[in-house]
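A single protein chain has been removed from this complex, and every other one stays in its place.
Let's turn to chain A:
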Amino acid sequence: MFRAAAARALRVAARPQFTQQINLVRPQIAASLLRNSQTTPSLLIPSIRFYSAPAGLSREEVQGRIMDLLKNFDKVEDPTKISGQAHFANDLGLDSLDTVEVVMAIEEEFSIEIPDKEADAIHSVEQATTYICAQPDAH
């Protein structure tokens, strides 16, 4: 008696999961039966997303993105001087207001917010790269 009830309960508990799994695939199958397979070929592949492990940013990538950003910044006097070691003021001819703007642009590029104190300390591409690499949230 008890065993039968327990078995029934187990069956009931197991069922929703089973139907859910089926549901993942079923709409596509049903849709493919309804439509002409010749006209809609590749769209019916079940859309399941795969996520990779967080990879983090490599130093080269960060540096490249900061340099690209500087290339698009019209205040830079001589774009050929943009390098991984360039200093915003000494090499690129940016003043302090421009530097604030560059740091803000870097924030936007990597979707982070740099606190005032740290932001004031960033004066070169190298410092910015080091700071971004140390941020786990940057992407």
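Note that in this section a residue touches a chain if its C-beta (ideal position, glycine included) is under 8 Å from a C-beta of that chain, and two chains touch if they have at least 3 such contacts; residues count from 1.
Methods note: contacts and distances are computed from a predicted model.
A chain of this complex does not appear here, and its UniProt-recorded name among "Mitochondrial zinc maintenance protein 1, mitochondrial", "NTF2-related export protein", "GPI-anchor transamidase component GPAA1" or "MIF4G like-domain-containing protein" is "Mitochondrial zinc maintenance protein 1, mitochondrial".
Of the listed positions A:4, A:48, A:97 or A:134, the one in contact with the omitted chain in the full complex is A:97. From the set A:77, A:116 or A:137, the residue in touch with the chain omitted from the display is A:116, counting the whole complex.
Mapped onto chain A, contacts with the missing chain fall at residues 96-97, 99-101, 103-104, 108, 116, 119-120.
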